[in-house]
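The complex appears here minus one protein chain, its other protein chains still in place.
On to subunit A.
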């Protein structure tokens, strides 16, 4: 055993990257395929400052051992070079002019938090923030994002500390299947700054009174969140989570653990 090269399928470079990451668990990964906890570890490592070059190496490695994403293209018909910032990190991408920001995030950058629900701008599951404003990444061509600052669900937490909106969604059980949740949370985060800026909605009593921060009623929250559909129907709990982050201290948590703790 000891004499054989550990993994003859891999190049020296690929083996080194993997060994650097988790030498103890390498055999298991290669023989049994990439498991969820390893994947989470990988994500944790990449999230704490692994070099982009190493990440690409891992991406290619995964492509050989599993059926992962293809390597980035070298040349494209109608290719567009885009330099933008995503979750605080500068990215340079060569994209097909047809590629949406959503597909670029998911297929090219492995940021799969943003979800493809309808892919037609009707469900909000793909909501991300561009320059601080919430938009639909499924209707945004990646080519149009030059110099933009993009924040996705992956960019909201500070290390292990959840964004207050993420914590509130957990506390108030603001989801069931979770598919719409990244979009709901990005949307709700933007909603907080819109309310602070005094932006109006269709149900604002008097749009002529401009300029003051808006106190959000449940009706206001529902109207302003109408671009995010939840098929599980977690709406009441989503409204509660948003109310709490908006400053309403009286929102009661709707669930507790079986032993009575919360």
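In the analysis below, a contact is a pair of C-beta atoms (placed from the backbone, for glycine too) under 8 Å apart; a residue touches a chain by one contact, two chains touch by 3 or more; residues count from 1.
Here, contacts and distances are computed from a predicted model.
Missing chain, UniProt name from the options "Anti-sigma regulatory factor", "Branched-chain amino acid ABC transporter permease", "Cytochrome c oxidase subunit 1" or "Xanthine dehydrogenase family protein subunit M": "Xanthine dehydrogenase family protein subunit M". Panel shows subunit A; residues 77-78, 80, 96-98, 100, 119-121, 124, 127, 133-136, 139-141, 143-144, 146, 187, 190-191, 194, 197-208, 210-211, 222-224, 226-228 of it touch the chain omitted from the view.
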